[in-house]
Structure formats: structure tokens, C-alpha cells
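Just one protein chain is left out here, and the rest sit where they should.
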Amino acid sequence: MNTKSPYQIKIGKILSVKQMTSMEKMFEIALPGEDLSHAPGQFVEVSLLGIGEAPLSVSSSPTKQGSFELVVRKVGKLTGALHKLKAGDEVGIRGPFGQGFPVRILEGNDLLFVAGGLGIVPLRSLINFVIGNRKNFGKVDILLGCRNPKEMLFHEELAGWKERLDVNFNCTVDKADPDWKGNVGLITSLIPGVTLDSERTFAVVVGPPIMYKFVIMKLLDKNIPERQILISLERHMKCGLGKCGHCQIGNTYCCQDGPVFTYEKVKAIGGAI
Amino acid sequence: MNKPKVSFFDFACCEGCQLQIANMGELLLDVLGAIDVVEFREVMSEKWVGEFDVVFVEGSITTPQAIEHIKRLRARTKTLVAYGSCAAIGGVNGMKNNYKLEDIRKSVYGKDANFFPTVETKAIHQVVKVDYVIPGCPVYLPEVVAVLKAFLAGLPRPVPDNAVCVECKLNENICLYERGVACLGPITRAGCNSWCINHGNICYGCRGLVSNPNTKGAKDILEKYSLSVDLIANKMNMYNKCGENDNRE
Amino acid sequence: MQYNLLNKNQLNDLISFLAREQKVVAPVAQGLNNYAFTEIKNGIQATLNYIPTTLPPKKYFMPQRETLATYDTTQGQNMDPVVEHEKVALFGVHTCDLAGIQCLNMVFSEKPKDQNYLARKNAITIIGYECNAYCDRFASCRLVHNHTPNGGYDLFMTNLGDKFILHVNTPAGEKIIERSHLFSLAAKADLAALERLRQKKREIFEKNEIPIEHEKIPELFDKSYQSKVWADLDKRCVACGNCTNVCPSCYCFDVIDEPNLDLTTGRRYRQWDSCQNETFAKVAGGENFRKERGARQRHRYYRKFRFPIEKFSRFFCTGCGRCSRACMAKIDLKETLVSLIKEQGMENPNAGRQSTIAEKPATF
Partner (left out) sequence: MSKRNVMVNVEYLTRVEGHGNIVVNVKEGKLETCQLQIVEAPRFFEGMLQGRSIFEAQHITSRICGICACGHTLASIQAAEDAIGFIPSEQTIKLRKLLLHLENLDSHILHIYLLVAPDLLGVKSFVPLINSHNTVVRRALRMKKTCNDVCDVLVGRHVHPISSIVGGFTKLPTEKALDDMLHLLNGLKPDMDATVGLAATLKFPAFARDTEYVALVSDNNEYPMLMGDVGSTDGIRKNKKEYKVLTNEFVVPHSSAKHCKLSRDSFAVGALARFNLNADKLHPKAKAAAQAIGLKPKCINPYLNTAAQLIECIHSLEDSIAIIETLKQTGINHDEAIVVGLNENKMIPVKAGSGVGAVEVPRGILYHNYEVDDKGIIAKANCIIPTGQNINNMEHDMKKLVPEILNKTDEEITLALEMLIRAYDPCLSCSAHFLDVKFVNR
């Protein structure tokens, strides 16, 4: 049989590893001889033979050539093992999988990014893409929330976004520490303060499961149409091929049909959020 | 590479789980190629005074001395494995907790009862922190090997949290409920390849209950089959009596 | 359409003929009215008068455990994909199970194609066998129009009493007919006998087993998401996973790595998983998207009766009744559907009676 198994992995070389917080590390990975060619919002299945596979969002923008970045929180088997790797080590890569953010549709519109916790990881891919192609998009607002300042990722990049005049950036923490000078409170508290033109605004929301319900409520309060609210659903996934059933919600397989969906679509599927 | 220093200790138990090691056959030599067994009272006279990388503990804690001993072992080892049902969930020794300690002591030892200090039976994790759990009465060798490999690779290895029925069906057994017999498969953790049912017996729950068991549902099932509810209570505390002291999430 | 005849006493010869070229599996009695597809060497071992086997024939299409790759990491992340398959003749498959196989075929041929599944499928010859009456009270094949053959086989046998009449559906089936020299062409009278038998079946399977029209089922489920029925199932289900493991159209799996003791070589395999299992929908961070057993049961029913309608234009419930037979909590699929129907006031006691759709699958 010479048809290719969909389970075949490509070898990825780790170019660098950076400790981001106590829980997260960033890995820069290259597929020798090729680009990943992903769209923002897509993910890859990262594999270590003998340990397993895990879906991880690509965090770097497609505009970055030659390598891509993953940000990994250590929670279990595979993620724990990844954290032990160093530059020069190999990982297996399958993908990219899924439907990323609909960049073509977003073009020409205003964008409101809402990221909670690790949600910034996949969003960063889109944000950097937008910044890299800034003239193609309207007004850009970025809202970021996390539990405490120590968990905040991409400090330098965030500072860069903050500096920019063509991007409005705001962030908050659930619980401050003595050094924190910024907002304190849930991410939902930042939304009312954003001025937006609901007709031409697309809201892109990524964060932990419990966040969606509350953020979406606030966005609907702002009259953003349901089909202009984009969210990413991260479910348990095994195959990435729309078969194993773990990520199925309603009729959709998050891995193939998602992870990015409009709220309009998600609302119609029972049990999605 | 330095081979990890491994030892075996036993508390109140039948030592059958240690014996399972000898049943590995020549595979044991491969295992011994990967680890360095430095103390194993049942088959070795050697003793080790230093630190251990991993200690396998068989048996439950039933005496005040054992409590002290297990604490000392915990302090001497990097990794601790609760090995077998007695260690993992209290196992059959837990049945003792069905009785008042004084009563059971007297019933067995009569006037000499005072020679036998005993405390409520406890699983190892109810006394000290445990890193790996291998339940089973006795342990299922493929699982022992799987945990050993996880340990060697530095990986976590939780006990499966689905029901024995899953494996039972994969093995295409006739369900015992069809025979009108109560089986603990639906609420017991898989991982033994439905060992007992494959051989015509029921599951006695020796691997411990799943994390979120529908015990009420299980009792209703008995009623549907006109089986007495005492029956399942009786079976459930055969191995899982100690578990009553865990606060389940 | 070509029909052939096989003498009753030549069944054994057919099995022997098949067994010369491949493994032959057929339903074998296990006692207590339980049956299992098992390898046989001669016809005596098989039984044709059986109720659906404990496990459906899916175990030959996607085995309980199936290696996907072997690996050796001594030189980095090197893996060799493995596609295991063997030649098998599946003998005596009922129409409900043929439908189950068709469901799986659709899922695994959808892009990205599952090469492991397809390689197995291509090595399997299927000989169907018609039920002339209900197997037991759990079956609901009429409701989902699987009580008569709708393709999905190489040969299909019907018992005419003193002989079998076989429908030849594929070139592979044709080959068996030609090469075994056991068959004769069916005469007009035989076809008439078959027609009489089918007519009789139409009487037996006159109405749907439950009072709802086939076409109304999606609507029933559209209305039932918040039904109290799920709360009832929540109390009763013990999440043993039997219902999904025995289901011919359940195909969820887990992917697991199993290293050898050297820790550098090993295999990656998949194993049946179940949406009823506690960990199935749990994600990092502890969130479990279907924490309640009732929600998992609802998911199961929707995956049989609602979700696949849009994607595959068919029900994934084959009507075999296995989930009801296998459930020790006696959660019965027919009863569940009836409760939903009653709750929505959608009862139609004559459902199915006028319909002539028995021969062709409905479209949505």
C-alpha cells in the first residue's frame, strides 16, 4: 500500500526554547526544507513517539518564514515531555489542521480581539498577521485578560502593541500583585469601554471555556452581530482527522470544521459553550 | 545511564502481587536490565541503606508501626508506587473496617487480643503521598510493565477511569447481568482486561471505583434484576471499604 | 440483477471453499442466546438463526486495538506507518449490520481518508443473510428501513426453506459464484418464492416499531434537546460504555503510544473509545464538556438520529437493538424514543404503514 497514512508525522527540529512563565514555554520549530504554511488559528498535532500526541495552536504569524512557534502549557504527559526538550531536539508534526480565522472575510473590517489566558497563543498569530498587513484592516482593539500578572505571556510583544498608535491595547488581571499598575477585574469589565462600530466590527474571542458565555453576552450588548463574533473551541482531540469523535460537538468536528466558528454557528449546536 | 534503584516492601498483604513479578518469566531479565533491584525481602537477603529512586509498596497500613515505617520509606525515596489493591485502595484488609476494632480483635485472638495492636485499615495514599498506583488483586502484569515504563520515561500514568465493562465488551463476554448475576464491572476501573469475567466469574471491584461512579444507578440495576441491594453493598466493601475515607470530587 | 441458488446441504461446501482462500467468520452460538462472529472452519460451527452478535462485525473493519505505526527513536522521531489487513470473508451478516458497515464506510472514506480502515475493508468479502422475521423485541430495523437489504454486500442469501437464493451484487461476489461451482441460476419460480417471502415480511414488519414516521425523526430531535428524558437517563446510566462498544456505527477511538521496555521502540495504536467514558470529553484545565451522564446519553442518541442526517443523509442507528440488549440499566432505545415522541405529542400509531419506502432509502 503506497497511499500515505494520515498518521505519518513530519520531523520538526526545535530551533529554540524559551521559558515564558512558570507553566509555559515557547518552542520555535522548523520543518526542514518546507514551511508549515498555516493560516492563523490553525493547529498542529505535535507528537513524541512513545508518549503521544497533542493538538497545539500555531502562535506565530504565517508571515514568519522558515519556522513557526508553539506556546505550550505543561499540563500532562506530552506537554510535560515537551518541556524537557531543548534546541536541536526533534518532535513529530502533523498538520496544520482545521479552519483558522477567515482572514479574507476579516479584511477591510474593524477587529476586536478578546483573549483570556492561553487564548492569546492562537490569537497572537492573527494579531501579528493583522499588524503585518495593517493597511488591510480597519480599527484594531486588543483586550487581554489573565489570572495574575505572573501568567501574562509575550511581555515584550505586548509592550510593542501598546506602543503602536494604530492598535488599541488594554489588559487586565483577575488578581493583582504589588507590582501591577494596570486594571484589575475580569476581562468582561474591559468590553463596555471599547468604542466600536458594531456594523463593521468582527470580534475574535479565544480563551478558557468558562469565559465565552460572559464575553459573548457583553459583545451582544454592544450589538455585534452573531455572525461577526468568532470563537475558537478547543476540545479533547486525538486524530485531528475528523474521525476519533472526541472533539465532536453536535454535528461538527472541531478539528476539521473548527476550531474557529462564528457564534451564530456555535449557538445552533447544543452543548458547545 | 545509572539504573534506578528499586525496592519492594510489604505491609499487610498476601504477597501475591510480589509473586506476580516472578511470573514475568524471562521478561523479568529485561526488566532487571533496566532497573537495579536493591532490596526485595521476599526473594533477596541484600539490604540497602541509601536512598531509593523508587519503592514499590505492597499491602495496607494496619498497625501503628506500619504508619511510622511507611513515613520513613517515603522520606527515603523519590518515587513511591502503591502496588496492588491492598496498597492502592485498602483492598480486602479494608473489610476489617466493617467491624469495631475491639470486636474483631477479640473474635480472632480472644484473651490475647492485646498482643495485636491494630488501627483502621488505610490505603497507602491515605497516609503518605503516592506517585503511581497499580491496583488489582493481584496486579495485572501488563499494567505493571506499563507503569514501570512510564516511570522510566518520567511520565505520569493514571489508573484508567473507565469501567471494566469496556474491556469486558471488547472481549465479547456474555454480560453477567444476563445470567442474573450482579457484577461490579460497571463501577470498577478498567485496566485488568476484564480478567475475572473472561474466566466466568464476576468483577469484585478489586481495582477500585471509577472517579464518578453512579452507585445509586448501580443499586437500581440490582432491583431491576431482582437482586438484593445488600448484595452489592457487600461486594462493594469487599475491596473498597477504605475508599469511604477518601473525599471524592 | 442476478440471482443464484445454493442447495441447503451445500452450505458446508461453500464455507470450505471460502476457507481455502481466507479466514471465514460467521456467527457462532456462545450460549444464553448470545452470539459472536468467530472464525470457523466448517459450516456446522456457524449458526444462521441468530439474534445480533454481542459485537457487530465492525471488529473486523476497525479492530478493538489496531496498530497505526511502529517507531524507533534511536535516530530521532522515526516512525513507520502500519496498515494491517487480512483477507476475511464475513458470512451471514444481517441487513442491520450491513447498514452499520455502510455507515463506517462513509465515515472513513470521507476526506482525509482513513487508509487503515479502507485497506481492511477492501480485503473483506461480505455475504449477507436475510432475517425473515424479527430477531427479538429490541430490534427496530423497520423504523430505520434496514429490515430489507439496501446493498453493502458482495452476496446476499435468503433462506427459501429448502435452498438459499443469493443475490450477486459485486464482481467479487460473481467470482465466488463462478469459481466454487456450487450454484445454479435461479428460475422464475424461485424469484417468485423470494417475492412471496418479501411480501410476508412486509406484513410482519408492517408498522414502525415505534409510533413515528421515519421522516419526522430529525424534527423530533430538534425539539428534544432540553427533554426531561435525558435527566431520567442521567440517573439510570452507569456510564459503562456497553451501548457504544456494541453499536455497529460507533467508531470513536483513542490513540495510544506503547513503548517497549527499551523505551526507544514501540508502537502507536488506536483502541475503541466511548463517549460514555468519563474522560472522553475532558480537556486540560479539568473542564469536562459532557460531565453529566445524561448529556453523554443525549450525545449518543443525537449521533445516531440527528447529526448524521446532514452529513451523511442517513441514520446511524441501524435498528439492531444491541445497545438495549447490552445495557444492564435497561435503557432501551425504543423506549427512549417513545418517551421523546410522547413528550412532543408526535405519536402516529400507524407510522410506517402506508409507506412503500421499504426498498429505497429515504432522502432528507
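All chains are identified by letter, namely A, B and C, in their written order; residue positions are counted from 1 within each chain.
Just so it is clear, contacts are C-beta pairs under 8 Å (C-beta built on N, C-alpha and C of every residue); 3 or more make two chains touch, one makes a residue touch a chain.
These numbers come from a predicted model, not from an experiment.
Taking every chain of the complex into account, the absent chain touches B.
Touch with the hidden chain on the side of chain B covers residues 10-20, 22-26, 28-29, 32, 37, 40-46, 59, 62-63, 66, 91-93, 95-96, 98-99, 103-105, 107-109, 112, 115-116, 118, 137-138, 176, 179-182, 195-196, 198-202, 204, 231, 234, 238.
Keep this in mind: only the chains that are shown with their structure count from here on.
Chain pairs A-C and A-B differ in how many C-beta pairs are in contact, and the one with more is A-C. In this view the innermost chain, defined by its CA centroid being closest to the centroid of all protein CA atoms, is C.
Computed centre separation for the pair chain A/chain C is 39 angstrom, with centres defined by C-alpha atoms. Centre-to-centre spacing of chain A and chain B amounts to 42 Å, using the average Cα coordinate of each chain. Shared interface positions of chain B, defined as residues touching 2 or more other chains, are 153. In chain C, the positions touching at least two other chains are 259, 263. Of all residues in chain A, those touching chain B in their complex are 50-51, 76-77, 80-81, 84. Listed in rising order, the residues of chain B touching chain A in the complex are 153-156. Against chain A, the residues of chain C that register as touching in their complex are 68-69, 71, 73, 76-79, 81, 83, 107-108, 110, 112-116, 119, 225, 251-257, 259, 263-264, 266, 268, 270, 273, 275, 280-285, 287, 289-290, 295, 298-299, 302-303, 306-308, 310-311.
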